[in-house]
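Just one protein chain is left out here, and the rest sit where they should.
What follows is subunit A.
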């Protein structure tokens, strides 16, 4: 099975590399985001202190995770928020369907939520006759085209305004063709305002959930998150179980580093704290608020001390913005809910290393992702670990699909390598042949072919290091 899946990323990436428009769209956007983030952290000491503090807060939250989740549930119940638990995406979808059906809801407006993407919630609800409309402008744009997000913060980053102008003029009723961004935004505002007004229910993600106060925090710029959670009579929030923190105070540094890392903003337009449904005497706000806590493999990741660091992620997307691979191929090439470096470690952990064997190899291991991560997730180290898990079954771990990425060719090549390097005489003969005749090896020879397709063929030196040492001596010792 893995062999078939293995080529997904390679093929999709090769295709993306041939699309100059896509490459230009991503390059421009990522370069801009890198510059803006840098400008937000002028003092390296402040940045490191803030990263250390944020990492410590997330690590503490994870150490106490079961207790904090129970505390969150109790605090939410006290505030009138109903908490539900789902082990799988299917279960979460069924729970949400049940909540909507109990209220007779037929239309749902959604704020941005990557967990709902993970659940394929929109398709599920539509199959049950419920309209699920994305209201974040980027999500709305891609939903019109039947696409998935290509970035976790900027879902429509792969499109330019000409493409969006064409799409709006074709798909929005009575829309005229314009490339003016303000006019395009106004068109979406008009359509979506009516949807907010009419919707039976609203759905949102959760950036941070505060155990002590039972508060759901939402970070956004557009106001669609507030619209979705304040206007309809029913609000459903979905979150991965790792999103909880102990105290509201903990949220302040995480929020500060999130917006700066993500889009280079010191602060977002709205930071919304939802602690309950419409209270006594309140004239607006939802009558009911539900929180769905999703596991979907997270408790398995949690069980491993090294892999647990993955759950520190605050979904800022900085690793994508700084990744040389992501910048060149874009988010869709990963064919995963979470693209880029964090997706490369998260997806195989959720779905198994065999199933998404291709992803863990789609990295240059340059380390930029780990360097920029605001909560110091060692992404490169975890990638290397998962590469080993994909081909070996010699570690006690909970990673699914161990050793299923092993191929006969690779096995053979490494065995040959080990056999030669373990025998000094054989090694000397092999290097003698490689230095004398390596140049003659054709570029399309097996194993070399994959490398030389897009690179110059490596040519061995004319003499090996030991030969030169013998001949020249170590004169500069």
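Here is the rule we use: a residue touches a chain if its C-beta (ideal position, glycine included) is under 8 Å from a C-beta of that chain, and two chains touch if they have at least 3 such contacts; residues count from 1.
We adopt the following convention: contacts and distances are computed from a predicted model.
Colleague: I want to check something: the complex is missing a chain, and I'd like its UniProt protein name from "Chitooligosaccharide deacetylase", "Amino acid ABC transporter permease", "Phosphoribosylformylglycinamidine synthase subunit PurS" or "LUD domain-containing protein".
Modeller: Its record in UniProt gives the absent chain the protein name "LUD domain-containing protein".
Colleague: From the list A:11, A:49 or A:411, pick the residue that touches the absent chain.
Modeller: Candidates A:11, A:49 or A:411; residue touching the omitted chain: A:49.
Colleague: Sort through A:10, A:23, A:106 or A:230 and give me the one touching the missing partner chain.
Modeller: A:230
Colleague: For the chain left off this view, which of A:279, A:324 or A:442 is in contact with it?
Modeller: Residue touching the chain left out of view: A:279.
Colleague: Based on the whole complex, identify which of A:128, A:161 or A:415 touches the chain you can't see.
Modeller: Of these options, the touching residue for the absent chain is A:161.
Colleague: Touching residues of subunit A against the unshown chain: what are they?
Modeller: 25, 28-29, 32, 46, 49-50, 52-53, 55-57, 59-60, 63-66, 69-70, 79, 84-87, 91, 94-95, 98, 135-138, 141, 154-157, 159-161, 164, 181-182, 184-186, 188-189, 192-193, 196-197, 212-213, 215, 221-224, 226-227, 230-231, 241, 247-249, 251-253, 255-256, 263, 266-285, 293, 295, 299-300, 302-303, 305, 308
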